[in-house]
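Worksheet: the structure to be examined is printed underneath.
Shown here: the complex without one of its protein chains, the others still in place.
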Amino acid sequence: MELDVRQTVDWMVKANEKVQEQKDYLSQLDRAIGDGDHGINMARGFQEIANTLPNEEFEEVSDVLKKTATIVMSKVGGASGPLYGTAFLKMSMESKGSNVDGETFEKMVGAAVEGLKQRGKAKEGEKTMIDVWSPVLDVLKEVSEINGEKIREAAHTAMEATKDMVATKGRAAYLKERSKDHLDPGSVSSYYLFEALAETLEKG
Amino acid sequence: MELDVRQTVDWMVKANEKVQEQKDYLSQLDRAIGDGDHGINMARGFQEIANTLPNEEFEEVSDVLKKTATIVMSKVGGASGPLYGTAFLKMSMESKGSNVDGETFEKMVGAAVEGLKQRGKAKEGEKTMIDVWSPVLDVLKEVSEINGEKIREAAHTAMEATKDMVATKGRAAYLKERSKDHLDPGSVSSYYLFEALAETLEKG
Amino acid sequence: MANVDIVLVSHSEKITEGIRFLIEEMVGGVSVQAAGGNEAGGIGTSFDKVQNAFKNVGEAGAVVFYDLGSSQMNAEMAIEMLELENVHLSSAPIVEGAYLAAVESSVGKSVNEILEELEIEFGKVNS
Partner (left out) sequence: MANVDIVLVSHSEKITEGIRFLIEEMVGGVSVQAAGGNEAGGIGTSFDKVQNAFKNVGEAGAVVFYDLGSSQMNAEMAIEMLELENVHLSSAPIVEGAYLAAVESSVGKSVNEILEELEIEFGKVNS
């Protein structure tokens, strides 16, 4: 099964719906270990994405992701703006000229994870969105197709696992041990993104 | 021979005359290796001193110097404000309750030099006003009275010697080797201060 | 007991105001006492402004940041002259250091604990 242009647009529109629904929850999570703006940041950026993508023509998935990256970079702000911007941009570059089958999608998420690590100077276990993206990559390596349900499951488990981690990157790192017992906001928004993907794939 | 209250006031008034006359020259020196405001800084501060001291009553020399220190700190600004402010304050503290004879004056300048070194985190040879104050202290240690002519001479030679030095403290330090072949502005203004002292002592 | 204050001594009033807003918006709950620029609001330092900033420090004390050399001298002189006990100068960078110190202060750290954190982050900072 492949991810096509229409589905990619649907994916982003659905991601926006989740972000808007959970806007206050995301900000609340960020208030506990950050500056409390993650919901506002994500809602601002994804609203613009949902307003823009359905009204444009795209040749291929790569182009949808490139447009998404550009909007995210300009509109999200904070740390998550450049991070999500980098992730979408790397996925766009990796898929340029290809149909997005399971193998390509694995490479795309692989490039996104590399990009996130480089941009954030971070690795797994530091209580950042990388702790969701990286386990999703692992599951993609195990399966040959884009298996929405497995992705959703892996992302969910990974998101919950950030609760026990101590932040060593980003604003939450200032809190050290006190960052424990809280979910990482960027990991939760990343979960919504992958949940939206799973639902898009289910719908077909 | 002792330095009394009236002479100390005269000293500062005369120092102001020199600073006003040489205002542009001091700024020009500071333009070469600094930000060009040393003349303005000194003229602003010493004008206020000359306006204030003659109209006030002082019990002892220490009080004149304390008032001078206060005005210098508030009005001179830049690096030279806290430096001259510290020098005058230390001289005031060291002379508190004493008549200012040769021995006391030596102690006072000694305290000023210590204060300048501590405040500026500097020592001799770094192309700062310390390179005038410290040789003046040396000459005071050699003689038992306050010998105006020797002080003036030592200060003059010391001021000229800053030309060959490379600055390692203050704004001029940014220029490194290029700070050579220029007189240090703060050393020149310090020379005027000691020249004014010599002239005051001559006049009696 | 109240949180430790942040004192800023800079050559520019805009810099101190910018840091103040940064801390108010991104940290909160910490008082910032600032002395930026000369008397006339131009580039420079004013010992009178510095003294006033120090006079407003609360009972929990303060960590003090400066930018260029003469700001440091003015800050040191004010601390000595006002004989302030629980107020310490840090040589950590003014923006980055003040932000970190504000975060630490906002969770109730003491002056010494904040200086320790600054030292871990920026190397030896306490003079």
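Letters A, B and C mark the chains in the order given here, with residues in each chain numbered from 1 onward.
As a working rule, a residue touches a chain if its C-beta (ideal position, glycine included) is under 8 Å from a C-beta of that chain, and two chains touch if they have at least 3 such contacts.
Model, not experiment: these values are computed from the prediction.
Colleague: Which visible chains touch the chain that is not shown?
Modeller: A, B, C
Colleague: With the full complex in mind, choose from A:8, A:86, A:134 or A:147 the residue touching the hidden chain.
Modeller: Selected residue, touching the omitted chain: A:86.
Colleague: Among A:39, A:78 or A:185, which residue is in touch with the absent chain?
Modeller: For the chain that is not drawn, the touching residue is A:78.
Colleague: Which chain A residues would touch the chain omitted from the figure, given the whole complex?
Modeller: Counting only chain A, the missing chain is touched by 73-74, 77-79, 81-83, 85-86, 119-120, 169-171.
Colleague: Go through chain C and note every residue touching the omitted chain.
Modeller: Touch with the absent chain occurs at residues 10-19, 21-22, 25-26, 36, 42-43, 67-68, 93-97, 99, 123.
Colleague: For chain B, which residues reach the chain that was dropped from this view?
Modeller: Residues of chain B in contact with the hidden chain: 35, 171, 174-175, 178.
The rule is simple: only the chains that are shown with their structure count from here on.
Colleague: With chain centres taken as the means of their Cα atoms, state the distance from chain A to chain C in Å.
Modeller: The answer is 39 Å.
Colleague: Can you check how far apart chain B and chain C are, centre to centre, with Cα atoms defining each centre and the answer in Å?
Modeller: Computed value for the inter-centroid distance: 30 Å.
Colleague: Can you list every residue of chain C that touches 2 or more other chains, as numbers and ranges?
Modeller: None at all.
Colleague: Can you list every residue of chain B that touches 2 or more other chains, as numbers and ranges?
Modeller: none
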